[in-house]
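A single protein chain has been omitted; all remaining protein chains appear in their positions.
So that you can tell them apart, the chains are marked A, B and C in the order they are listed, and the count of residues begins at 1 in each.
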């Protein structure tokens, strides 16, 4: 019950983690099924329809329901602590964001049980996803599920932007923020400006499908290419939304475990901003073969290549953070160090794809699949693993087991390269992506086999991680406040896990790497910026959950054209908004005596 | 135990892969084995970019390994390394060098983008082909000659072929990897592109945009022949359609098949592949190879249950059509023998 | 001397910024408006791309009735002014005046909605419906989204009036008033573009 009403960012972080992990399992299972189907030519493990459903749900689930929430898990768990705040700017919205995401994801995955699964790819290109060629309810699940989950993400973006602008501890200027905070800030900005585009695209597709509108119906003057534009104007920023937080994690982990200040902090900040800015200007590189004409192709080629420059700055800054450091190998730092070369491999294939005429060959082939798994799995997922192992003690008060952690890393790392390295060549040899099977003797057979083996290894790696979590949760909660001993930022100044109010007294920040600076001056804790006093906390509320359930119900109403159901759902949601607006939340105070107790417990 | 078996199986596979890679794949399919100037140009860009990328990757790997080996923490080491803020000289170096590398890559990219965008649709010397993607087959129309064929594109060597690519239902993409890159087949608008086939041969074509369940099986062939042979082919295509000799069978064929398909000039603008000379094509349905199984058997397999060969195909089964086994055999035999001499 | 200015319960000059919650709310709302900018921008882009694709339906220049929309524009502009006055009244702690201005805002908003419904109704009569053409779909979606925003604004401000009546002007209610005013202006700004890009340019052709 406590968990259903919580507005505490730390608990919401854990909720995001649980839900994200669950969906990662689902998406991973789908990936395994995909790989089993492709293990040999003309396999009939799953049918063509099912295969298309699997890839669609795999891509959608992984990106929107696994990767994004796990990023939000880290954001929630860490950002308020890193900036020295007691909570996010809008605790209520934070809970609402989680629940809408969760119910959106649930709606999407219920499609498996309803027997109507979206099957037009995670990009849902029309007309294949339009009412004529996808007449069942499959794509409706995609549209409504993502719409609802998207609201949650947007709320999260607004929330973290406001939090980072307004809630920083005294003395923490923008240029003293930890790198992870910076990347989350920029990610939030990108979420705020990219997700509304998806919202509009989904609304248009929904209107086409449910109300006979003609946005994408070519027969009535609509344009299928419009969907491609709208999707990718959102879609490309989305991939940087995914990777920037990972960049942030790597920055923290690399600098902690090499005991060195992050090399070139200000150029890192600048590079992050530049990547975000350019990220909005390059979407048409997914559409080189659409027929936009040579001028557009040339411009978008060059714009895309430019992103390599700020990204390179980051890579070399990490390498030179390690340079001259004292590198300690933990699971977390292994993942971070594995990230660097792996991501570079994915990044450079990205630049190869940016060469438009060559992309006429690569596009929609396995080369692209290899590229994006290198940047997403080799980048983002490695980053997530690094971050989770790094902040686990802070989130749960227990250190993950290092031995099992090493197993996780090595199986996952080896499995990953085994799976995806060969896919580059599959693409170059002429294997299109999204094929449910392939004829024998085209030179695809062996490499597909290798690739499938690799996928199983990755599965073993993930299972090792799950075992690790279970084993660890049986251990006592004894993690120190600064368990890696070389922590540099504010989250390591408070107990693991932190008390409900995070900081008994808000800390005074006197420079970049605030905690490290104090440690180097021989201090054992931060200088407080305020006297001890009662702490104001927001009250828990069930409304976010109920509101999301309302949307969930309304989603079904829309889909099955039951006006009453839609109405009931919307009434629940709007009713909750009304309640929220009319009854002010005055919160409660934690008195000084209780704070003492909290620390002891 | 199990692990070892895996390894044992993997070893020859890895070795095999190496061999394969050095061969760069099938000559009629691989992009790494270009068989025409368009693919060649794209391959050149690929080689240039791979070169640059290899350089970048090697530099990063080298620094990475050096750092990992040189700067690992010894047990119990409590020293604090020097805290470096940054280094402007280095930072400028790793900003400028990538920019230079990208310039080297960017200039030929732009040149090629414009080069490959040349429009030959008004060129008298080019062969015009209208490509129309259907779920799950390809239609090729030669407006200059007034002929239409399906699944097997026939072109003369040495000439520019100007394609006008579009789709009749959902988005597809027209791709002959060994000859040149792909272009999307959109509904309502058409895309122009050109290809050249200097060598004779049959090249494998693919659909490269998810278009439904049988997207994977939407293969086609591009057959390049010399000019004389091409002319003979055009003439044969234009010749009056050859109908089954047996009048009864001809009637069945007309009623059952020609309501959607076409042969010769009859029923042009049909909603299903044109069957003129289907017996001399390399495959049935783009994927049933006639050199592996006799044409007649392939035809029978296809007509009997098209959905079993291509899930989601729109052609009805023999049963739905009410074809008796006898009629089916007759039609298959007739079509198998419907060959064009060229 | 000045102590009485800061006695308990006395509102500061800008009550909406008096508390951290209030400042957060205002900033968060601005960020939300940034997102709304993109939302409407995307709708505009879709409209611009599709507006000439009228299929068998009527063209923009055939159906638009400029005088109606001109009046609607004036009404919305005027209600925006009312809302500014409401915020000014709030800054001067004149609660009654503020409520008066807010009521004026809401009433004008309702007039605008009425006109829009009247207008849509007329178009539908002329065979210009959502499924008619790509132009009609993008038109109704863009203008309808704006209309929905107006409707939401009307409800919201009405609710706030009731809350003010019940709870009075406090550091909790003030940010809500301020934020709703910004929202209202934003809707007006969007309408300026709709009037220009959809109606005026539609009339030009």
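Here, a contact is a pair of C-beta atoms (placed from the backbone, for glycine too) under 8 Å apart; a residue touches a chain by one contact, two chains touch by 3 or more.
Going forward, contacts and distances are computed from a predicted model.
> Which protein name, taken from UniProt, belongs to the chain you can't see among "Ribose ABC transporter permease", "Cytochrome C oxidase subunit IV family protein", "Peptide/nickel transport system substrate-binding protein" or "Protocatechuate 4,5-dioxygenase alpha subunit"?
The UniProt record for the chain left out of view names it "Cytochrome C oxidase subunit IV family protein".
> Using the touch definition given at the top, which of the shown chains does the missing chain touch?
The chain that is not shown touches these displayed chains: A, C.
> On subunit A, what residues meet the omitted chain?
Answer for subunit A: residues 165, 189, 192-194, 197, 225, 229, 233, 280-281, 284, 292-293, 295-296 touch the chain left out.
> Could you pull out which residues of subunit C are in touch with the chain that's been left out?
1-2, 5, 13, 27, 30-31, 33-38, 40-42, 44-46, 48-49, 52, 66, 70, 73-74, 77-78, 80-81, 83-85, 88, 91-92, 182, 185-186, 188-189, 192-193, 195-197, 200-201, 203-205
The rule is short, and it goes like this: only the chains that are shown with their structure count from here on.
> From the Cα centroids, identify the chain that ends up most central relative to all protein Cα atoms.
Ranked by how close its C-alpha centre lies to the overall one, first comes A.
> From the C-alpha centre of subunit A to that of subunit B, how far is it in Å?
Roughly 35 Å separates the two chain centres.
> With chain centres taken as the means of their Cα atoms, state the distance from subunit A to subunit C in Å.
Computed value for the inter-centroid distance: 34 Å.
> Scan subunit A for residues touching two or more other chains and write them down.
Touching at least two other chains: 223.
> Using the touch rule from the top, collect the residues of subunit B that touch subunit A in their complex.
The contact residues of subunit B facing subunit A are 6, 10, 13-14, 16-17, 20-21, 24-26, 29-32, 39, 41-42, 45-46, 49-50, 53, 56-57, 60-61, 63-64, 67-68, 71-73, 77, 79-87, 90-91, 94-95, 98-99, 102, 105-106, 109-110, 112-117, 169-171, 173, 175, 177-178, 180-184, 186-189, 191-192, 204, 206-217, 219, 287, 311-312.
> Can you name the residues of subunit A that touch subunit B in the complex?
Going by the criterion above, the answer is residues 47-49, 52, 120-121, 125-128, 133, 218, 223-225, 258-261, 263-267, 289-291, 293-294, 297-298, 301-302, 305-306, 308-309, 312-313, 315-317, 319-320, 322-329, 337, 340-341, 344-345, 348-349, 351-352, 355-361, 363-365, 422, 425, 428-430, 432, 434-439, 442-443, 446-447, 449-450, 453, 520.
> So in the complex, the part of subunit C that touches subunit A is made up of which residues?
The contact residues of subunit C facing subunit A are 20, 23-24, 27-28, 31-32, 34-36, 38-39, 42-43, 46, 49-50, 53-55, 130-138, 140-141, 159, 163, 167, 172, 176.
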